[in-house]
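Beneath this line is the structure, given in structure tokens, with notes to follow.
Just one protein chain is left out here, and the rest sit where they should.
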Amino acid sequence: MFYRTSGQFKTSYESDQALFPIKQDMVLLVVILATMYVIFPMFASEFTYKALLVPVLIYSLASLGLNILTGYAGQLSLGTAGFMGVGAYACYKITTIFPEMNIVIALFLSGFFSAAVGVAFGLPSLRIKGFYLAIATLASQFFLVWLFEKWAWLYNYNASGAIEVRTMDIFGLVVTGPNASPMVQYYFVLGIVSVVTFAMINLTRGRYGRTWKAVRDMDIAAELVGINLMRAKLSAFAVSSYIVGIAGALMVFFWKGAAEPNLFDIPMSFQIVFIAIIGGLGSVMGNFLGAILIVALPVVLNLLPEILGISIGSATMEHVNVMVVGSLIIMFLIVEPHGLARFWALIREKLIIWPFPH
Amino acid sequence: METLYTVLIDPFVQMVEVPDFFLQVLWEGLVSGVLYSLIALGFVLIFKSSRIFNFAQGIMVVFAALSLVGLHSFLVPYVGNEFVAAAIAMPLTLGIMYALAMGVERMVLRPLVGQPDIILFMATIGITMFLIGFGEFVFGGENKVMITEALGIPTGAIEFEPFGGFLLMEEKDVFAVVMAIILVISLLVFLNKSAMGRAIRALGDDHTAALSVGISLSTIWVLVWFIAGVIALATGIVWGARAGVSFALEVIAYKALPVLMLGGLESVSGAIIGGIAIGLLEKVFEIYWGQPLFGGNTETWFAFIFALIVLLFRPQGLFGEKIIERV
Amino acid sequence: MTVMDPTLEEVKRKAEEREVLLDLENVSLSFGGVKAITNISFNIKKGEIRAIIGPNGAGKTSMLNVINGFYQPQEGVITFNGEKRKSMKPHLAVSQGIARTFQNVALFKGMSTLDNIMAGRATRMKQNMFWQMLYWGPAQREEIEHRKKVEEIIDFLEIQHIRRTPVGTLPYGLQKRVELARALAMEPELLLLDEPMAGMNLEEKEDMSRFILDVNDQLGTTIALIEHDMGVVMDLSDRVVVLDYGRKIADGVPDEVQSNQEVIDAYLGVSH
Amino acid sequence: ADGLNFPNLTYRTGPFAGTGTPIMNGQRDYMLMLNERDGGIGGVPIDYIECETGYNTNKGVECYEKTKGDALVTQPWSTGITLQVMPRTNVDRIPILAPGYGFSPMSDGNTFAWAFNPPVSYWDGAYMILDYIAGGDMSSLKGKKIVLLHLDHPFGKEPIPLLEKLAEMHDFKLVPIPVGLKEMQNQSAQWLQIRRERPDNVVMWGWGAMNAGAITEAVKTRYPMENFIGIWWSGSDADLQNVGAKAKGYKSVSFNAPGNFPVLDDIRTHVVSKGNSEIKSEADMDTIFYQRGIIISMILAEAAKTAQDHFGEKNINAEQLRWGLENLDITEARLEELGMKGMTPPLKMACDNHTGHSGAWMLEWNGEEFVQASDLLTPNRELIKPLELEKAADYAKNNAPWPGRGDLACN
């Protein structure tokens, strides 16, 4: 009843193509944004910022990047973490070579490096498809991590072999380093994520989005309707890696504060693939839902026995935790293979016809 | 100039000058390759029958080996004899692998019939996580020793003295090679000569169409996963005999991936040939080029890059099925 | 070559009235051992509806694939719009004005009807990524301009009601229609239709015929049509070429082809 | 909480669980024993909390955030986690205790005011191993070839700067051979290289499954075991079980010596026999790593006691514990009181010495277990310290503005 779309007629293509043609969606968006920008900061503790809010945002962003490539353009990549690494190391080098540079500019510049590397590793996609491509992206993953390990120049010859983020500020407000307030970092990340998300929503519903989806759904046919496959695939790789690179830089600079090469190894790639898939391939909103689930679930599960007052050995807890997360993933895939975003869409459809089914 | 020498000439000079060492390198490469192939075989079988890229193959290796060792150490006090315990533990482990196959089919595959490949792939990662948690819960995370002797696997070494040097072959490595060859041949016969084999290949092409002609997905999937489980057990035994049984073994699954790329995802013979090719090349490259030029540890990526280059020329690997493009 | 009927003269005379749009000369194509097309020559004239018929596996689809560059013939010369074509990437055929539909529907299954058709205009949209991200100014103007064109096609083919439906779940017949819409969105000079009416019932075939004729009449699009329904072929086409086992066995106006004994034996069967 | 809150970021799961579990068991049992036997430290019970990281840096950081609330200390148990939490501990004002790991420059308390890595650092370890090989006379290394077989990871690369310096000083050839994290189980390439290089000695910086893999390969390659020496993390009994007698002669440097010490009896009576331990069987108590866990907990407990005594306050806070660590002095006599005489060398820390550098013994695998094989070895501080100071300064520079000692007074 309250989710009724009838009566909302569109009289021009402009309004039909508006971001939120349905009024209720607009309201929902405002509610979400208000929650993120106003309500959370009112209640969040440092732990909430560091273990939940900031990671969820950063992982969402990385997953959004992956989703462009896998969900929209149909090229399965298992090398996301490697590209995040490129972004992070690029940002690290930029900020050490140009210490005066504003961190925002450094961030957006570092995206170009990961985009370039992404395009280079995307070249084989012109010939290689499906799981072969997926494994091939693992090649980039292994190679990049090896490179981060070997190429001491990348980490400024630090004895620790890791990159460490120094304290930086924007107009006097400390945003990175141990002294930065988690809330400031949260707002910073939230701001960037909002901007990129907005841009991606637009990009995916326009020409680029259509081209990518066409390649995904049937690349031969796409070619035969005049789409230049090379440009379509490489642009997807570029945009995707750009976002992923920014996510990597954000991760190191605004969340972790330091990173060793292993951070960017396969487990993280998989985690991001999970987020994208559980959230829903080919959806922007899904990334956020997926990240909430995949990032927050283990944290919450870990807190659970404490809340319930049960005492279990930490190891047993972890075993159970891993089993539960594994099973939940399978369960989610079974219940809704198209991800949480689709789940939401179904709920919406039911709401539209509610309370009179069919 | 000097680099050119190290790249182009020196390696070959060394190969000729120290031939026994070169032979040893080749043998080690061959053995590693065969070990990779064993894991790749499990992948291939499942992929062929269901287009499922079974990421859980690695953990299945660990799980099978742990079950065997765990059951064995549980049984020894009761039967009092290492060998008898092994003889009982072996079929019990096979039983566990069968139960696992049934469980996977029932709880994961059946509800996901007809879903896109990537979903099933993710599901196998879910299975991997579950098995890691479950395995550690039951068996604990400590290293265990493979019951090599109790299983009657030879543990000695064969020594040759070619070219006045020495060449050393561990008997258990020889055992691994022979076992792999037997496994591959029987699989090839099974797949190409039996109606079941044909059904397995049909399933890989189109689940729904296979259902429509009366092929029972459940039966075949249980069978295939069980065979993959058996292969996992075999793999676990030979890997375990080399380096002990622990969850760290799981990462060896990654080593099978370039083998799959090279050999082709659906080809049993590709798995073995690709494995051996990668084992040999990777070892030779590491020893003669990797270590002098890159400071070593090139094995982490060499196989991938090599396979990638081959894929550029043959996008379906050396023996994989061609991707059919027709409109 | 094989057909030496007197009507050949007549055909030639008619042919001279119209300009040649596409000309194939001694084209051959084989896959390993399989000869899909053997030494075929024929042409398509501007503004005509040209049918290609023949038994299953005769090489009709392969013929279309050669025309739009998806297959490279081993031998032969193809001339389109007066230009000799060398090897070509398929996506360039579209910019030259060749669009097609497919025998096994080749739509983008996950996308809505609207998006599918809009995809057909991908080559005509030019705005850069930056504006696209803002979805504002030039990008929005461009989007709307093309949307208008697409809506015209949607109206034309009467598929308004499925504008937002993902095409994967549409019934077969509608999918074929969406495919036609997508091809039309490319505003082609030459439209290749591969069995556009397979799997349709009579009513739908009538509709489809109407659409094809209208496209031909109103937009002046030249059409090459593969179809197994003889009624449709005979009624719609101006000229028919018949293939069998990769060879051309007849070429002419419908009536002439229909009565050709070789065609009857190879293709039509006795009942027609 | 009302007790002394000592969280431990354990890894009893994941690929390194084999190494982690026995240590964590030792740590835990000692703390539980103190609670049972003495009612804690100075009468205040210990809140010993485990948070599982699986040796995963992400989870580690999460654990740090989760446990830091009223924590007196943080024990990250991985170099990766240590690196990430280090800058934050300055802000959160919680001492890091990283016994036998972390990075060597942490010894410089004036730079790393909140970090402690007693009783010896990796550079100490590297020096002591070479010293042992040289038989006390470094110049005898001249012309020798020494392989460093190490995990290709910051941990494994840790000794390289010092070893390079020593190689230059004493004119021996150092050949570092990396082992990738995914190659741990299959090191044939590395051992082929060792066979080709024919080094006089192999020094191993290994971890988890790498150790067992290396020892197996060494046996296979017939490398003389007595020339094969590992750092203390490469000396777990479990790693050698796989090859058993064939590894006879393998050595590992260790800051705890095996034996049957009185403290073990206390643990047996107060914890194990009551069924409160997580060990599988009592035999586990005889392993090097279990006993090392006890030492580590002892260091922490002693530091807490030092602080309590100094501040005259039972319920100390993190800052006070930091002071306790900095001024820790575990004498021979104190060890005797604790029932640990000979189990670990006496340890004394200071403002500019957050490690203690107390020295270690060489242990040798006799085919069944590790036995002590040398007198106490000690590092050459004059040689190592400048290097530590240099790298510490580098760290501070790279992480500018680095607070250093800040407002914390020495003593």
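Chains here go by letter, A, B, C and D, matching the order in which they are written, and residues are numbered from 1 within each.
FYI, a contact is a pair of C-beta atoms (placed from the backbone, for glycine too) under 8 Å apart; a residue touches a chain by one contact, two chains touch by 3 or more.
As a convention for this text, contacts and distances are computed from a predicted model.
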item: Omitted chain (choose from "Autoinducer 2 import system permease protein LsrC", "Succinate dehydrogenase flavoprotein subunit", "Monosaccharide-transporting ATPase" or "Amino acid/amide ABC transporter ATP-binding protein 2, HAAT family") - UniProt protein name; value: "Amino acid/amide ABC transporter ATP-binding protein 2, HAAT family"
item: Among shown chains, those touching the left-out chain; value: A, B, C
item: Contact with the hidden chain (one of B:G114, B:P162 or B:G295); value: B:G114
item: Chain not shown, touching residues in chain B; value: 113-114, 195, 198-199, 201-202, 204-218, 266, 321, 324, 326
item: Missing-partner contacts on chain C, residue numbers; value: 31, 34, 54-58, 61, 103-104, 169-174, 195, 198-207, 209-210, 213, 228-232, 235-236, 267-272
item: Hidden partner chain, residues of chain A it touches; value: 346, 349-350, 353, 358
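Simple rule for what comes next: only the chains that are shown with their structure count from here on.
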item: By mean Cα position, the chain sitting nearest the middle; value: A
item: Rounded Å distance, chain B centre to chain C centre (Cα mean); value: 49
item: Whole-Å gap separating chain A and chain C, where each centre is the average of the chain's CA atoms; value: 42
item: Residue list for chain D, restricted to those that touch at least two other chains; value: 12-13, 17, 21, 152, 180-181
item: Touching two or more other chains - residue numbers and ranges from chain B; value: 136, 141, 254, 295, 297, 300, 327
item: Residues of chain A that touch chain C when the two form their complex; value: 13-14, 17, 19, 199-200, 202-203, 205-208, 210-211, 213-214, 216-218, 220-229, 235, 239, 282
item: Touching residues (chain side chain B, partner chain A) in the complex; value: 47, 53, 107-108, 111-112, 115-119, 121-123, 125-134, 136-137, 141, 254, 257-258, 260-261, 265, 294-295, 297, 300-301, 304-305, 307-308, 311-312, 315-317, 320, 323, 325, 327
item: Residues of chain C touching chain A in the complex; value: 68, 70, 89-91, 93-95, 99-100, 102, 106-111, 115, 118-120, 122-123, 125, 127, 129, 132-135, 139-140, 143-144, 147-148, 151, 182-183, 186
